[in-house]
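And now, chain A:
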Amino acid sequence: MGKVILDDVTKRYADVTAVDNMNLDIEDGEFVTLVGPSGCGKSTTLETIAGLTMPTSGTITIAERDVTNLPPKDRGIAMVFQNIALFPHMDVYDNISFGLRLRDYPKEEIDRRVERASDIVQLEGMLDRMPDEMSGGQRQRVAIARAIVREPEVFLMDEPLANLDAKLRVHMRTELQRLHKELDTTIIYVTHDQAEAMTMSDRIAIIDGGELQQIDPPLVCYNEPQNLFVAGFIGSPSMNFVEGEVTASGLTTPDFDVDFDITQMSGVTEGDHLTLGVRPEDVYLREMSEGVANPTQPIPAQTDVLEPMGDEIFVYLLTGDAADVQMDIEGETAEAPQNQLLMSIDPSSDIESDESVEVVLDRERVHLFDTETGDAISHSLEFAAVEPSATETEAEGDD
Partner candidate 1 sequence: MSTTDEGVRESKRSGPYVAAVRWMENLSDTQFAYLLLTPVLLLLGLIAFWPLLSTFRMSLFADNLVGSEALGEFVGLQNYVALLTGERDALLVRPFFDPATPFKSALTVTLIFTVTSVFFETVVGFGQALVLDQDFRGRRWIRVAIIIPWAVPIVIQGMIFFLLFQPNIGFLVDPLQNLGIFSETPLSNSVDSLIILIVADVWKTSAFMALIILAGLQSVDRSLYDVGRVAGATKYQQFRMITLPLVLPSVLVAMLFRTIGAMRIYGLIETVVGCNTVPSLSCLVVTTFRGSRMYGTSAAIAFITAGLIGIVVSVYIVKYADTETGG
Partner candidate 2 sequence: IGGGDPESADTSGTVGNVDNQGQKTTLQWATDPDFQGATWNKELQPILYNNGLSKDIEVNVLAGPSVTDNRRAQYQQWLSAGRSKPDILYMDSGWTIPFVVRNQLMNLSQAGNFPKSRIQRVENQYFDASVSTAKGPNGDLYAVPLFPDFPTMQYNQNYLKSAGFGQSDFDKWATDSMTWQKFSQVTKQAMNSNDVQYGYTFQASAYEGLSCCDFNEFMSSWGGAYFGNPEKYLFGPVGDRPITVDEQQVINAIKMVRTFIHGSNANNTLNKYQGNIAPAAVMQWTEEPSRKPFTNGDAIMHRNWPYAINISGSEENLGKDLGVMPIPYAKTPKQAKYPMTGGPVAALGGWHNAVNPNSNNKEAAVEVLKAMMSDEFKYKLFEVLGFLPPEPKLLTTNRAKEVPVMGRYLESLRVAGENAIPRPVTPVWPAESSKIAQQVNGAFSKGGKPKQAMTQLKAQLEAIESSA
C-alpha cells in the first residue's frame, strides 16, 4: 500500500534548484535511504513527499493515489524532522501523543502506544518533562517517538539519529528495522551515516545537487558505483582516485602505471583520460598481500600520517614525486590530492610514518571512470590483464 513514486519532481527556490527532476520508485514496504552531500536536496525531497513543500513541477504518488495536491494530513505519512521541532508548550507525553489525540484515539490506546514508543526510544519516566528540560539527544528521541506512535503507511525520517550516541544509535537502528518489518511500512530515510545507510536500507539513493545519481542496494552502490561521485561519496574513508591516461599497456598516472589489456575493455581507447579508483582497504602493503589473488605491480610510496582507529589504521601514503613533499593540508577539497593514497590496514601491523614501502592494489577491486563525464567504465581489472578471454577477439595482445 505504501508505494511512493516521484515522477519528474523538481523544486526550485528563487535561485537554487533544490530538487532536480527526481524520479524515484519506492516499493511498498521498502526501506530506502537518501544520502548525499549537505544541501543536496534530501530534506527537500522528503518535504515534497510529505506535502510540506509544493514541487515546482512533477507528480507524487503514494499508494497509487496522486497526492501532489493533497494536504499532508491526507497522505498517510509520519515524519521525523531534521530540526526536531517539538511543541514547546507540550510535555513529552503530549508531544508524542499529538497525532493520536488528533484522531481521537481512546485514552488507553494512546497510553499504550505512547508507553511502547517511549520504551523504544528509552525515554521511560521522562513523559512529563518539557522539551526545554531535555538534552539534544533526548529531544530527538521524542521526535522519533512522535512519529512511530502513528504507525502510518509511510515513514519519512530526516536524520533521526544524528544526535544519538553510537550505542543508542545501534539500538535505534534495530528498533526501526523491527518496526519496519512489524508494521510493514515504507520508510524513506535520510542519513549521513554510512553505516546506517549500509545496514538498514534495501536500497540507497545517492543524490547530488538535487539530482539522483544512483539508486541500488547498498553493496551494489559500494562495489559498483555508477559514477565518480557515487564512488567517492560512498565508503568512509573515501575511495582513492588517481587520474591517468590510457596507453597501449594500460593506465599511466603521473606516479605509477597499472597495466591491463585495454582491448578487453569496451569503450576505452588509447589516449583516453581515465580516473582509477581504489578503496583504502584494497590497498595492501606488498608484504601483507598474500590474500590478494590478483595484485597490481608494486607501487613505491612513502608513509606519511598514520591514523590509528582502534580496529584499523589509516595510512596516508605519498606516491611518486610527491613522496618528498609534505602532505599538503591547504587542500581546498575533501578529495585526496593527486599524489596521495590512503590505505587502511590491520592495527597489528607495525608500520611507522615516514617509512618507504611498496604497496599493491587488488585488481579485482579497482574501478575505472571516465575522467570527463565521471561515468563508471569498469569495476574490476581482474580479467583485463591476465587472461585475454571471451568477448572481443580482435584484441591486440600488446604485453
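Rule of thumb we're sticking to: a residue touches a chain if its C-beta (ideal position, glycine included) is under 8 Å from a C-beta of that chain, and two chains touch if they have at least 3 such contacts; residues count from 1.
Quick note on selection: all candidates are chains of the complex that A comes from, given by their letters.
Bear in mind that the values here come from a model prediction, so they are computed numbers and not experimental data.
Comparing candidates 1 or 2 against chain A, the one that touches it in this complex is 1.
Residues 50-52, 71-73, 77-79, 81, 83, 85, 87-90, 98-99, 101-103, 130, 146, 150 of chain A touch candidate 1 in their complex.
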